[in-house]
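First the structure, in the form of structure tokens, and then the observations on it.
A protein chain is absent from this complex, but the other protein chains hold their places.
Our next item is chain A:
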């Protein structure tokens, strides 16, 4: 372990790639009440202690690439936490009350085993959330509650198993980035046409979805911009409204047996 300054002076602590298996291995190096940034990426933690909530000044917590399967519900009481990164772990469920973070702005849950069933009831009520990274998970759908994330600017659902998108996504007027590439989407609700996602500093990623022919043709000819202007047409709105719920066969999921985040898969 490298020499650290006196405990009281250090407000940013990082122990990256140090083979840490237990949080207690680092807790004595943390001044609980003053620490603002804690980075424990690339380690072997499997859980966090409930007293993580004692870190009352923490604004950023990075646990990228560990082996965490479960989080303590006390984590959502961290009063100053703005950035939480638990990407590349082994989460299958989020604890009750996970949506009650008071000031969380950026939440990264990329590459876990999460689905719509993993989310607690209050998940979508985080009004302060600006960016939500859910790429590489197992979502097949999203509840309409997503409309409550009023401040959301970035939504990443890359490479999940989404069959549909909720029309309520069209109400997220602040959205600047929507990543829905690599899913099982056949169509896009016309209400999403309300969102301005074509232009500089705006991102719309749609590729690698089994779109119906009329949308795929638009994509092949004019890219995401073509798809978006098509879903805004009266023609498409009428067509979408007349669809029977299960008229198209459900595309198969990818084989995820060997997905690194699954339990039992050894990490390198």
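In this text, contacts are C-beta pairs under 8 Å (C-beta built on N, C-alpha and C of every residue); 3 or more make two chains touch, one makes a residue touch a chain; residues count from 1.
Just so we're on the same page, contacts and distances are computed from a predicted model.
Q: Missing chain, UniProt name, options "LIM zinc-binding domain-containing protein", "Origin recognition complex subunit 5", "Collectrin isoform X1" or "Vacuolar protein-sorting-associated protein 33": which is it?
A: "LIM zinc-binding domain-containing protein"
Q: Out of A:55, A:88, A:206 or A:224, which is the one that touches the chain we can't see?
A: Once the missing chain is taken into account, the touching residue is A:88.
Q: Of the residues listed, A:47, A:203 or A:225, which one is in contact with the missing chain?
A: In the complete complex, the chain left out is touched by residue A:203.
Q: Using the document's contact rule, name the residues of chain A that touch the chain not shown here.
A: Residues of chain A in contact with the hidden chain: 14, 16-17, 37, 39, 41-42, 60, 62, 64-65, 83, 85, 87-88, 105-106, 108, 110-111, 130-131, 133, 135-136, 154, 156, 158-159, 176-177, 179, 200-203, 255, 258-261, 267-268.
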